[in-house]
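After the structure tokens below, expect a handful of questions from me.
As you look at this complex, bear in mind that one protein chain is not there, while each of the others sits in place.
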Amino acid sequence: MMRVVSAHKTEKLAFAGLWLCAAIVILPVLGIMMVLAWRGASALSWNLIAAPQGLLAPIVGTILLVALTGLIAAPLGVAAAVYLSEYSRGGALVRLIRLAIVNLAGVPSVVYGLFGLALFVVLFGFGRSLLAGACTLALLVLPLVISTSEEALRQVPAPLRHASLALGASQWQTVCRVVLPNALPGIITGLILSIGRAAGETAPILFTAAFYSLTHPFPHSLLDPILVLPYQLFVMATEAPDVAPGTEWATAFVLLAIVLGMNLVAVILRARLRGSRRW
Amino acid sequence: MVIQLPDIPPENILRPPGEIKIETKNLDMYYGNFQALKSVTIAVPSRRITALIGPSGCGKSSFLRCLNRMNDVIAEARVDGQVLLDGRDIYSDDTDVVQLRRRVGMVFQRPNPFPMSIYDNVAYGPRLHTTARGTELNEIVERSLRAAALWNEVKDKLHQSAMELSGGQQQRLCIARVLAVEPEVVLMDEPCSALDPTATFRIEELMTELMENYTIVIVTHNMYQASRVSQYTGFFLSGELIEYNRTEQIFENPADKRTDDYVRGRFG
Partner (left out) sequence: MRRIRQSFEEQMEKLEQRLLEMGAFVEDMLEKAVRALSEHDVELAREVIGADDTADDMDLEIEQHCMRLLALQQPMSKDLRIIGTVMKVIADVERNGDYSVDIARTAIKLADVAYFKPLVDIPKMADLVRGMLRQALDALVDHDLQLVRQVITEDEQVDQMWDRLRKEIEEIMQEHPEVVPQAASLLLVARYLERIADHTVNVAERVNYMETGELTVLAPSHGSDYDASGPQDQAGEAQ
């Protein structure tokens, strides 16, 4: 006897399966947060941040580093994306550029760290500094910024470009007045997500920007080395002997909160900007 | 130096009397290896509506895009022959494409307003090309919207998003946006194919009004629309201009069998 499965039934089954898969994606995030909060519970207090040797300096350092990374990566990445999406007409050079981008994205982050050490710290003479670290991280996130920006530019419907060109706008005017404003939500979202990832990177800043100090000084110039959360965490977990119990877990929790917070900002920003532009 | 090509109109291609605005001579066009237009020679009269009809893929839209060099956007598109606007070849090296597109405006198949306010849409062109701001710009916007028969419907919501207008209103907005640049020629690429009949008739009526001041070339796959609005009609088939004549001649008694088959719906 043939078994007849009603379309309705399969539909329900498929839905349940898909829902389960989606739910599984959420679990690790929640799980990690819960473990960190639980293990770090003893150290998690206002004192953790505000104490003389608390996390305030590493948090500020991380934010400065990330902001500077964004400032360097954004113009470069968006410019490259605009070139690739709006101006290039295929050809060997463009293929080479794309190949480079794909490969850059695949380079392990520790290699960036060594490269940054050689180029920015030594060759350019930035020393182990905020600037050198930001430059290194900018290189790291550049492939991601370019591809998300390019994707955002591609999302702008071609008829809008044609309308602008047909009205006698030059390519550049079209990019500035029609394409970029309409791609902006996507570009900003991509940028925040990219540098959010950079915020948690340890290897690239290991040799270029971070240092560990018990006095927790704030940087005074771009050329000062900085305290940053990932490195702080790295040292706590591996070298520092006299750390209060739970502190490393609480630090990890703060770092993750910052990264998730930035992603949340990206999501909200996208929703709000999208709302004002429809096509 | 511009080499003038011989001016031999092929069989069944009329040269309209009076002032000629656009003229093509032996215009060939290729997309890569595919030849989309084959030696098209046509004279478009000034301040008239010229319709281009033909089955899908016949080259009529490609031809239209040659007239304001919108084909330049496509990397593998290549053009041979001449396109003369007021007697000057727009494919010559000294042509400023931006300037050309100010003179030859274009309305597209689907309404494509910018996701901005109604006002900003119309002001887009003037802001690019002129120093008009404030009151002067307001006047241009109002004049253009009036000319596009849209003013009364939008005058109280100029700063609302253009995306909130209906399809027909959006298309008239696109026409207003083109008129604001004060072109001499308006190219329309199937401007009503996404619109309902009422909106279509409004646009057709508008075209007839615009004819007083503009030269209009419309590509349409709706030959009844061509017969309703145009004075001259050209029939394209497989990249060739088969026949070009007064519209009534094309629809009452075409000279070429292929035109006859097409307008009678017996194409097969």
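Read from first to last, the chains carry the letters A and B; within each, the first residue is number 1.
The rule is short, and it goes like this: a residue touches a chain if its C-beta (ideal position, glycine included) is under 8 Å from a C-beta of that chain, and two chains touch if they have at least 3 such contacts.
If you're wondering where the values come from, they're calculated on a predicted model, not measured in any experiment.
Colleague: Among the chains in view, which touch the chain not shown?
Modeller: Its contacts among the visible chains are B.
Colleague: Touching the absent chain in the whole complex: find that residue among B:76, B:96 or B:252.
Modeller: B:252
Colleague: Please identify, in ascending order, the residues of chain B that touch the omitted chain?
Modeller: 223-224, 227, 251-254, 259-260, 263-268
Keep in mind that, in the parts below, only the chains that are shown with their structure count from here on.
Colleague: With chain centres taken as the means of their Cα atoms, state the distance from chain A to chain B in Å.
Modeller: 47
Colleague: Which chain B residues qualify as touching chain A in the complex?
Modeller: Result: residues 68, 70, 73, 75, 98-102, 105-106, 108, 110, 112-115, 124-125, 128-129, 161, 163, 174, 177-178, 181 of chain B touch chain A.
Colleague: Taking the touch rule as given, give the residues of chain A at its contact with chain B in the complex, in rising order.
Modeller: Against chain B, the touching part of chain A is residues 89-90, 157, 159-170, 173, 177-178, 182, 277-279.
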